[in-house]
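Okay, structure first, notes after.
Removed: one protein chain of the complex. Kept in place: all other protein chains.
When the chains are written out, they are named A, B and C in that same order, and each has its own residue count from 1.
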Amino acid sequence: METVRVTIWNEFRHERENKEITAIYPEGIHGAIAAGLRAAGGFEVAVGTLDEPEQGLSDRRLAETDVLIWWGHVAHAEVDDRLVERVYQRVLSGMGLIVLHSGHFSKIFKRLMGTNCSLLWREAGEKERLWNLAPGHEITQGLGDYIELEHEEMYGERFDIPEPDRLIFVSWYAGGEVFRSGCVWERGNGRVFYFKPGHESYPVYHNPEIQRVIANACRWASPRVVSSTVVARQVKQPLEQIAAERR
Amino acid sequence: METVRVTIWNEFRHERENKEITAIYPEGIHGAIAAGLRAAGGFEVAVGTLDEPEQGLSDRRLAETDVLIWWGHVAHAEVDDRLVERVYQRVLSGMGLIVLHSGHFSKIFKRLMGTNCSLLWREAGEKERLWNLAPGHEITQGLGDYIELEHEEMYGERFDIPEPDRLIFVSWYAGGEVFRSGCVWERGNGRVFYFKPGHESYPVYHNPEIQRVIANACRWASPRVVSSTVVARQVKQPLEQIAAERR
Amino acid sequence: METVRVTIWNEFRHERENKEITAIYPEGIHGAIAAGLRAAGGFEVAVGTLDEPEQGLSDRRLAETDVLIWWGHVAHAEVDDRLVERVYQRVLSGMGLIVLHSGHFSKIFKRLMGTNCSLLWREAGEKERLWNLAPGHEITQGLGDYIELEHEEMYGERFDIPEPDRLIFVSWYAGGEVFRSGCVWERGNGRVFYFKPGHESYPVYHNPEIQRVIANACRWASPRVVSSTVVARQVKQPLEQIAAERR
Partner (left out) sequence: METVRVTIWNEFRHERENKEITAIYPEGIHGAIAAGLRAAGGFEVAVGTLDEPEQGLSDRRLAETDVLIWWGHVAHAEVDDRLVERVYQRVLSGMGLIVLHSGHFSKIFKRLMGTNCSLLWREAGEKERLWNLAPGHEITQGLGDYIELEHEEMYGERFDIPEPDRLIFVSWYAGGEVFRSGCVWERGNGRVFYFKPGHESYPVYHNPEIQRVIANACRWASPRVVSSTVVARQVKQPLEQIAAERR
C-alpha cells in the first residue's frame, strides 16, 4: 500500500479562543486528527490553518496533497474564493476530500454539492449512535454495527444534499432525530466523503473509532488518476474517418 | 392535469446575427420551442432573452415559473451572477430546470452540478441517434426505441457530470463517439434535465420527437412542493423532551 | 388525473386467527388500506387474499392491476412460485408494486431486490418517527417533516437491500435504532416502493398520514408504459446499412 499524503486543513479559531476547547484540543483539532492518522500508519501528514500565510494552503501544498481533510465553522466566509476555486479544481482532477462536521456549510462543500447543505441542529451534548449501513465499504472496515458517541451536537434531517452515491452511516440522536452522517459522492475524478462527527466542544477526534473512519476514508479517497477536467476538447476529424484513412 | 407555467430563456444572439440561423429559427430558438409546447397543450408559455431588461428574467417572472428552459452558448459569461443565484435558489426551492445543448457550460448548470461539465465536440453535421434507455420514464412517453437526427453537432464523452440519478438517453454518432444525451438529477426540491440536442445551425427544435421530449420533461419537472432550502434551523428542545412534557 | 387500478393483496391470517388483531382490523389489513384509498379518491380498488382461489391473484386480476400492494408475514413460503413469477414479470413490464412492512421477506420483494432483505427487529410497541428526506417527491406530498407512530415494531439496520434509487423516509426508534423505512427502486419498466410501517398488532393503517403515503405511492407507481422486458431481440441488419440502402 502506497503512502497517502494527507493535508488537514483546520479553521483553528475555537481552540485558540475558548479555554474549554483548548483543554480538549491543546494541539488543535488538526493535531488530534493528525495523531490518529500517524498512529494508523501509511500516511504522510501535513497541516494548514486559516490564519497562516496563503490561508494555510499554498499551490505547492495542494499539489502535494492526495487527500484534503476540511474542518471549518465560524469563519467559512473568510476563506478566499480563489482558494476555494483551486481546491475545487484539485478535487475534480482527482484529489480526495473529507469534509467534517460543520464543514457542511463550507464554501468548498456547497460548491461541490450544488445545494444549500442546510440542516437542523441542536447543541445539547446528547447521545449520537452512528449506524453502519455499508459493512462492505472501505470506509467501515474494522467497525462493528455502530459507533456510539456519548455527547455530541445533534444534526438533523432534512440535510439538503444531492442523493449520496452511497450512504455509509445514519445517526440516531437521543432527542429524536436522524441524520445521514456518512455520505460519499464522486465529482470529476475525485472522491468526497462527508462525515458528521466532531463538534469542537466534545473530544470526538480522540475517539479511536472516529479516527479509524477518517484513516479508512483517507485510503479510500486517495487518487487513482490525476488529470484536469476543465478543458473541453474539440475533435476536428471523426474517429471513423481517421480509421478509414488508416486502412 | 394542471397547467404548467414554462419560461423559455434564450441567449438569442445567433438567430439575430447570422442569416442562415435566422432562416432556421425566424422566431428564435425560443420561438420554436414555444410553438412545440403550445401545440402539445397544457402549458402557459413565457419567454425571456439575454438582451431584454433584467436579462429577461425578473424576480416576478421567476416567481411565476414552474419550469425554466435554458438555451445559451456564446454569452454564458454575460449572465449576471445575481441572476444565476436567483435561478439557483428557485431550483433548490422546487422549480424545474431543463438545460439544452450548449447550456452544459452555462453558469447555472455548472453551479448545480458541482463539476466542470466539459466534453468533446465536433461540428460536422453528422448523424446522431438517441437511444431510449428509460422507456418507463415520464420523459420518454410516446417515443420509440430511438430518435434520429440526420444532422447534428457531436458531443462526446467523457462528459464531466455527477453520475445522473437516471440516464434517459445515450447518443450514437456516425463519427464514432457516444454521449449521455439525456440525464436527470434532483437538487434540493427541484428537478433538472439535461438534454443534448439543439445546435443552432440545424432545425432540431422543429423536430416533433424533440418537441415531445421537451414537453414531457416540462410535465415531469414541474414542482411538487415549493419551499426554500436556504435556512438551517436550530431546534432548541429535543423532540423527545417535548413529547415527555406533553404526557 | 386518470383512475389508478389498485389491487391490495393480503396474506390475511393474523386478522382471522387472533382476536386482538381482529379487533384492530375487523375488515382485514386490506380492508383498512382499501378504505384509505377510497377516501382519497381516484382509485379503483380490488382485493385478493392468500386463501382464495388462485391465491387471490388470477391472471385476469393481475392484467387489470396498475399498482399492486403486498402485505404478508407468516405465510411467505406458501405463495406459489408461479404466482411470484407472474407478479415479477408484471412489475418488470410496468406495474407498480408497494411492499409493506413484513413483506420485506416476501418472495416477490427478494426476487426484485436480488438480496436477502434481512434486518434487525424487536416487538416492543415503541415509538417510531419517520423522517421525511424527500419533500419534493410525489410520495411525501402533503406531509410535514416527519410522521410519528406511538407504537410500532422496530426494524433496524443493516437492511440488506440494494442502495435505493431514492431514500424517502428514515425511521428513528425510541430503543436506539434507525431504519431506511421508505425506499424506491425501478426494475424493468416498473416502480417499487418499500414502506416499513404496519405491524399487525398496531392500528397503523388507520393512521391518516400513513394512508396518505400509500395513496401518494399508488399514484407515483402507476405505469407510464406497459411492455414486456422478457424477450431479447436479434437485429439482423445494421441500422446504418438499412439507412444506406434507403438513400
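In the analysis below, contacts are C-beta pairs under 8 Å (C-beta built on N, C-alpha and C of every residue); 3 or more make two chains touch, one makes a residue touch a chain.
This structure is a prediction, so every number in the text was calculated from the model and none was measured.
Enquirer: Kindly state which of the options B:W172, B:W185, B:Y205 or B:W220 is in contact with the chain not pictured.
Expert: B:W172
Enquirer: Looking at the whole complex, which of B:N132, B:N216 or B:T229 touches the chain that is not displayed?
Expert: Residue touching the absent chain, from the options given: B:N132.
Enquirer: Touching residues of chain B against the unshown chain: what are they?
Expert: On the chain B side, contact with the omitted chain comes from 129, 131-133, 135, 145, 156-158, 163, 166-167, 170-173, 176-178, 180.
Enquirer: Write the list of chain A residues that the hidden chain touches.
Expert: Answer for chain A: residues 1, 94, 127, 129, 135-138, 141, 165-166, 174, 186, 188-191, 223-225, 227, 239-240, 243 touch the chain left out.
Enquirer: Can you list where chain C touches the absent chain?
Expert: On the side of chain C, residues 92, 105, 111-116, 118-122, 124, 126, 154, 156, 158, 160, 162-163, 165, 173-177, 185-188, 229-241, 243 touch the unshown chain.
Here is the rule we use: only the chains that are shown with their structure count from here on.
Enquirer: Please report how many Å separate the Cα centroid of chain A from that of chain C, as a whole number.
Expert: Distance between chain centres, rounded to whole Å: 36 Å.
Enquirer: Please output the residue numbers of chain A that touch at least 2 other chains, ranges allowed.
Expert: 156, 163, 173, 176-177
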